[in-house]
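Okay, handing you the structure first.
Missing here is one protein chain; the remaining ones are kept as they sit in the complex.
The letters A, B and C name the chains in turn, as written, and every chain counts its residues from 1.
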């Protein structure tokens, strides 16, 4: 966790204080269930709730140090916590954690933390979607060149390009919801999951009050396929962040200049070259995506724990639990801000669209020629011939545009008039279905 | 794709013949839609369907060579196919692929292949679940030691252990279903996804007949976050295979011997040591899981294609599309066979369960002591003391079991009679909730 | 292994025939060593060499089928081979493989295969270096814009850009050599590496004749950290392939057009758009790099085998051994061909270099101003001001170049004449050290 890539809301979920409060909540709920079941005295549950609440309400650094000190001796984190907690409860403390095992507390706590983290991430995606939808609408009909292989292909609109990201992040939202459901389970089933010394009703009680489902079969732990699926979902979302970041990096290239990250007053792009304005946010996001992707691997390796559990997953999760969610949260917020303020240059888009002498209309000509009776292969050759001739002289004194070259080609001229060619190449035809595609994603009837 | 780790059903999905047949089906459906829309003559669609069907019905090696030869010249796979296909259609071939771009065909075909692959994988999991449920029922009440950290913890049943895998593979089944839905979309939207030269109704027609949804916003391609999610799901499933394989490897260890892979007549475990019977299937599965996991990374890197697409994803998918699905399919089938025939040794389980002098009942004693009024810390110390004393003399002449040591401990004796201790340690208490857990997964009312 | 991404030379290394020939060579050498040591009769070694040589000299498909059939019964690949081999040797066959274990054969064979594969890869890099050095020299003094963040930075030469790849692939060559040395060891030490039934002199004999070092401590296997290091080296090399491929993809962009992959007569860039010429080779290489990178993960997971060995590494290596080396070999050859024939457009480089109105000289002006007495901050502001003004009006009617804007700035004018500014911005100053950098890599004295 690097402070510069962290937001306090997400960091707080993973703080020791939060963890201890959730641990206490689990123990208190468990005690209340046991009291209701008659396993422990009713007064014990009351004492635990009262004494513990006071203890965790204001956890100080001294408390954290004290817990650490006990852990150094016992080498066991939950026992250290319970010992500290017991100091605030008195003799009834012996009824805390009855029949439970540490993993009951640890894994259920992790479930609470991961679902809270998922909630933040989902909210992040919602904020991003607001920005993306707004910008997509703003440029719904702004022509720009579509590119495949980095090569001009056919016209599209900048709004349509952005709409694709709207659709992707709607999918990412659904994936985060599914990932949240994957990990939102509670297990209080004892050392090997048999409920030998705890009653399943206790588990049900705790689960219900924490908003979790009951884990159908826990061993000592909640099975780690759930967590692996969670971190994989984060990796997919992060890769989506990278896709949009990569788009912006391309658009801001000096030769393209169709869009640009907002450049703040006072900002300096380079220590050496005062003229520089660099797409540093989107490059940063690219790196952050790599990091989040990297965390999926150890999460997947965590699945195959030995027998009813070993603790190898724990060190992994102490690292990637916070680091993956904090990094992705930061990345999503940064992306939202970047897209919200992205400077867009429609004139430059128009300029680039026209820069290749009209060859970007080659498919429409190809189709018109086949419709006019040429074979597909013959039409392809003719159009390729004129397009290459146009391309090779781009920017040269003897340059000729695509239309001129086509009309000068006897094979083309033989089956198509200049008027027919102009109809075929009419840019207006490119966008007739744009509104329909918008309606697919944003709903409503197609505009226009 | 290594033949020894491949099943013909899955291999067939990825054969050139299958691919070309799906390509043709897409082109034929598209032509029929265009004919219905009046874009091309009705006779053209008929000619395409008839001529093409004959062509793809019996693709010979000579056909594959011919297509390869054309591709070597054009350096374009779809054009090579269309040229070959056109030879069987005649002049109407010029109406094939009208307004479409190669990716329309390639990506929709990939969707068909991936959904078929997913269907096989889901069937594999179903078969595995049948085997696992059967074995879980078979050993529902067979006592065995539960282990955490590889150390004896508390008794459980072998059926309950297996039930955890049933639950995990039910989750894996759901993940495969979700993964199938992720990739089951069709895109026929032209070079940059604008439908400039194709009608969206054509896309709807093809999608419907192929059992796919329409991709809401395609660029030139179906966005690769879908495929990344698919391969991540496979990685999670593979990791579940590894978990069960690892369990079997542990159970077959010479010192454990609680279960064993079926050893065939004529089988030889080692070229050097005739006494060996090794868990080679489960070790093999462990390796296969690593391979499938490894394929998730390039799939995730494929997401951030440039602009409306680049073709970097293609070589990745040519490799991992077949390799990941073929390997996982093989692994699931091998796992099913292995679990189906697993030799289980309940007597040895009982032996191991008893081998530590009864210390595995320590929690129940701890609870009884706290219930009897000892502080949690005091009870913990007393129980730990007796347990360690038992452990350290295991197998020695002066060994004493846990019960004896406890009764000899003045602090314990002070608050608990031998009868109370025996009640506390009663093994029957360990399994009272086993049926309830079974009911959670297998349904029905708890037995007994 | 996908045929289209495979070269026969590398495929042959991993064929069953090659494997069986190496297995035989190991067994024959071992037998000869045993005969020399008196462990087996001298005639036995002669019979083994003679009978086995004949057997492996012409392995037919029928032989492969026969070995497979025996393996299906014994479920052991080495025993199947030895049985088949023995059929050609007669009664002396009982002296084959004396005291050895399968891994002695398998791992030493893998070492031979991996070193042969490494030799091919090193030769590939050598060929690539020849091409890269030639092209670097060719464009040693060809001005082009250097870019950071995709934004024009300062002039460089195209040869200098290529020289960086020369240096990188020289490092990659060294890494492949080191990787080769990692895996070039032989182990013939028996079932658990104790030499209980084999003499270490036998291992030394086999190692020497195969050109391998002796593994200092084998368990049952050669330790897998060696193989992990090997596959990591391949991943680094593949990432270098991707870096150069990415550079070409950028240079070929429609807006950049500074270089282009060779476009063959008859080649078709797109089924839909006849005007397209796409950087398909470099995009393909990008994907291949992802694949090779992905193989590093399972190789790393293979290291932690259980005890003296388990066989989980085997399925992984059956896949990634061939797949990683075949894919990287193909990628390197493809990259060499691509760079060899890359079409370079120096005029377009010059055009792009000039396209931003001279702001790319901003650092030189900044330095001149500070040398002339302005504070760093003041100079930075002044230069940034003029650069931004130039940038914002690029291509507009009221555009003014950087020099004009600077001279119109009172702060700049106050400390620098037009002549001084021209001296500062002189492009010739950019390249004074280019030859010196070339000399670092290509040796010789700096030219000029």
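As a convention for this text, a contact is a pair of C-beta atoms (placed from the backbone, for glycine too) under 8 Å apart; a residue touches a chain by one contact, two chains touch by 3 or more.
Please read all numbers here as calculations on a predicted model, not as lab measurements.
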| item | value |
| --- | --- |
| Displayed chains contacted by the hidden chain, counting the whole assembly | A, B, C |
| Residue among A:51, A:155 or A:269 that touches the chain left out of view | A:269 |
| Contact residue for the chain not shown (choose from B:356, B:374, B:421 or B:434) | B:356 |
| Per the touch definition above, residue among C:106, C:228 or C:382 touching the missing chain | C:228 |
| Which of C:113, C:142 or C:156 contacts the chain that the document leaves out | C:156 |
| Those residues of subunit B which, in the complete complex, touch the missing chain | 145, 147-154, 249-250, 252-257, 268-270, 272-280, 283, 297, 301, 348, 351-352, 355-356, 359-360, 362-363, 366, 380-381, 383-384, 387-388, 390-391, 394-395, 402 |
| Residues from subunit C at the interface with the omitted partner, ascending | 82-83, 86, 91, 93-99, 101, 146-150, 153-157, 160-161, 163-164, 166-168, 171-172, 175, 178, 182, 190-197, 199-200, 214, 216-220, 223, 225-226, 228-229, 232-233, 235-236, 239-240, 242-243, 245-247, 250, 286, 289, 293, 296-297, 300-301, 303-311, 363-364, 367, 370, 374-377, 379, 429-434, 436-437, 440-441 |
| Absent-chain interface as seen on subunit A, which is shown | 1-2, 4-5, 73-76, 78-79, 82, 97, 99-102, 190-191, 197, 249, 264, 266-273, 278, 280, 283-284, 286-288, 290-291, 293-295, 297-298, 301-302, 306, 310-316, 318-320, 323, 327 |
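In this text, only the chains that are shown with their structure count from here on.
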| item | value |
| --- | --- |
| Graph class of chain-chain contacts, one of line, ring, star, complete, other | complete |
| Superposition rotation for subunit A onto subunit B, Cα-based, multiple of 5° | 180 |
| Where subunit B and subunit C are represented by their mean Cα positions, the distance between them in whole Å | 32 |
| Centre-to-centre distance between subunit B and subunit A (centres being mean Cα positions), rounded to whole Å | 24 |
| Subunit A, residues touching no fewer than two other chains | 147-150, 153-154, 250, 297, 301, 363 |
